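Here you go, one structure.
Left out: one protein chain. Kept in place: all the others.
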Amino acid sequence: MTQDIIDDVTRERYDAAGFGRPVGLGSKPALLIIDVQYRTTGTTPAPFDRAIEEFTTSCGDVAWDAVANIRRLLELFRSKGWPVLYPYVAPKKAFDAGALGAKVPGIMDIPDQGYEFHPDIAPLEGEILLPKRHPSAFFGTPLLSYLVQAGVDSLVVTGCSTSGCVRGSAVDAFSYNYKVAVPSDAVYDRSPLVHEVNLFDMGQKYADVSTTAELLGSLQAIGA
Amino acid sequence: MTQDIIDDVTRERYDAAGFGRPVGLGSKPALLIIDVQYRTTGTTPAPFDRAIEEFTTSCGDVAWDAVANIRRLLELFRSKGWPVLYPYVAPKKAFDAGALGAKVPGIMDIPDQGYEFHPDIAPLEGEILLPKRHPSAFFGTPLLSYLVQAGVDSLVVTGCSTSGCVRGSAVDAFSYNYKVAVPSDAVYDRSPLVHEVNLFDMGQKYADVSTTAELLGSLQAIGA
Amino acid sequence: MTQDIIDDVTRERYDAAGFGRPVGLGSKPALLIIDVQYRTTGTTPAPFDRAIEEFTTSCGDVAWDAVANIRRLLELFRSKGWPVLYPYVAPKKAFDAGALGAKVPGIMDIPDQGYEFHPDIAPLEGEILLPKRHPSAFFGTPLLSYLVQAGVDSLVVTGCSTSGCVRGSAVDAFSYNYKVAVPSDAVYDRSPLVHEVNLFDMGQKYADVSTTAELLGSLQAIGA
Partner (left out) sequence: MTQDIIDDVTRERYDAAGFGRPVGLGSKPALLIIDVQYRTTGTTPAPFDRAIEEFTTSCGDVAWDAVANIRRLLELFRSKGWPVLYPYVAPKKAFDAGALGAKVPGIMDIPDQGYEFHPDIAPLEGEILLPKRHPSAFFGTPLLSYLVQAGVDSLVVTGCSTSGCVRGSAVDAFSYNYKVAVPSDAVYDRSPLVHEVNLFDMGQKYADVSTTAELLGSLQAIGA
């Protein structure tokens, strides 16, 4: 799909300017599973238009395809004993409205069930929970302290939305000089156009973007 | 142009989900002029393909159109005595390579002249300079301290690139709960597609996006 | 007591070097009540040696004197409608050990009751809660976003410990260019020497240090 959405002029210009070189992985990756809660997946797979009737923040059935891929990554990380962290949207209190409540008022009224983790990727005892109030998983959270403690050098960023919390987290991770990998089919968003252009931006400037299958191969090769 | 690039499905979904409400301005705005240096504008207006022969980071002649609009905003801010801040790309030292040098190697070798400010918007004595090494103007800089000192509540974000430092700064400003305005014709990027989709993303989630002309009207109305 | 603990050479040197000028308050203060939980006060007033039998992190009966003063400040802030924020120690999970667990192992095993707020200053509905894992109330929390949202320009820092979370928060607040006031008898610590020298340091470099009574007078004069 990327082929169709990203036009030739755009591709040619980024190539000519020398962007988008691969960065690779280091030796100690961590997995971020961002905002994979019912509020973004819905409690059952449904097309977008129906999904937003349950939670206005839902992305619909594309979320469920991504969850299956996140699950594959999660199983690898658990089997390797690599860190798994869950930055997630903290239930909103009235005092959290701020700029977000002004821009997207409905986001303040998501029913409680929306904040539950999707059961296919739900955290195990000992996996790190990071309630957050802003897009980036680093913003206003102690994420960095956990990464330093674990001696991490690479981050696999999954979840939702591609253009929101995934991208915000990838930009910050890049700025902190982590090696960042974004599996294109383990992140999801509410529009194909927005999803693809944000993957393109990340791949050109901040992260290595590949399929989950390709990334699983690279991860399995670490230390081998 | 936005009309053509953002498809109907995308617009309808964001509307249905309740994104993109206007936030407005507060009573004390500051102007950020980000990375408006020869390295992104070139020393003369030129089409993209020729511009990158001078500096690979150049966006070509679209930059010059934006600079004219930034200049109009700058004149208003100076006449009102509102803060003007210049986050800009610090000349690269070898130790700055990091994730950026891995992703975009050529960015480490921009000639010195590329780091000069475009003369049409060059800072005056007393305007605040913020050398930076990462996309967001807030990342690894004391920007926030200057904003607190000045009692600012709103930020007008201009410069380059729409998808890079402008967006990164807008997301952080939003996360800190500043009211953010992005004038669509006072920011620039190397591809129309990327420029427009990033404006769309910011307008839906993080900022009010309008033309410079519209924004000048809103700014002049402050305190009137 | 300060008179006795801070020696003349120290006072003379800071005076000669020009430190310690008063900064004053702005027009919109916020109150930080830091870590005033049973884990630092105990569930009843007791001398230090007995208090640490209940919670090893307890400061003993000096805490209760401070709580009475915090209460006076809290009542003023509530009556004025100024923001009140509660940065507090989040209950520790195993993954929180990190550098803190290495330095002070016992801090990982405080009983649940220790995390309850002291009832005399407990938050009301709508007052802002900030669970934290590190000394400064700004570190790994969204505190700054709440302060920007509220348009705050001054911070009154109270609670515990003077040398730990109070000082860490005061240094960060100063670095962000907030006007910082520390009421000397509304903060507490486990040793008089450490308490006094940390008040001295803050008063010379980062904050205005006065009694609660004096500070109440200054606060009441705002906008009058």
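The first chain written gets the first letter, and so on, giving A, B and C; residue counts start at 1 in each chain.
Operating definition for what follows: a contact is a pair of C-beta atoms (placed from the backbone, for glycine too) under 8 Å apart; a residue touches a chain by one contact, two chains touch by 3 or more.
Since this is a predicted model, take the numbers as computed values, not measurements.
Peer 1: Spell out the interface residues on chain A facing the chain that's missing from view.
Peer 2: 144-146, 148-149, 151, 153, 175-178
Peer 1: May I ask you to list the residues on chain B that touch the chain which is not drawn?
Peer 2: 93-95, 98-99, 126, 128-129, 133-134, 139-146, 149
Peer 1: Considering the whole complex rather than only what is displayed, give the residues of chain C touching the chain that is not shown.
Peer 2: 6-7, 9-10, 13-14, 16-21, 23, 48-49, 52, 56-57, 98-100, 102-107, 134-136, 139-140, 163-164, 168, 171-172, 174-175, 177-180, 190-194, 197-198, 200-201, 204-206
Heads up, the rule we're going with is that only the chains that are shown with their structure count from here on.
Peer 1: Would you kindly tell me how far, in whole Å, the mean C-alpha position of chain C lies from that of chain B?
Peer 2: Taking the mean C-alpha position of each chain, the two centres sit 38 Å apart.
Peer 1: Calculate how many whole Å lie between the centre of chain A and the centre of chain B, each centre taken as the average of the chain's C-alpha atoms.
Peer 2: 25
Peer 1: Find the geometric centre of each of chain A and chain C from their Cα atoms only, then give the gap between the two centres in Å, rounded to an integer.
Peer 2: Centre-to-centre distance between chain A and chain C: 37 Å.
Peer 1: Which residues does chain C have that touch at least 2 chains other than itself?
Peer 2: Within chain C, the residues that touch at least two other chains are 144-146, 149.
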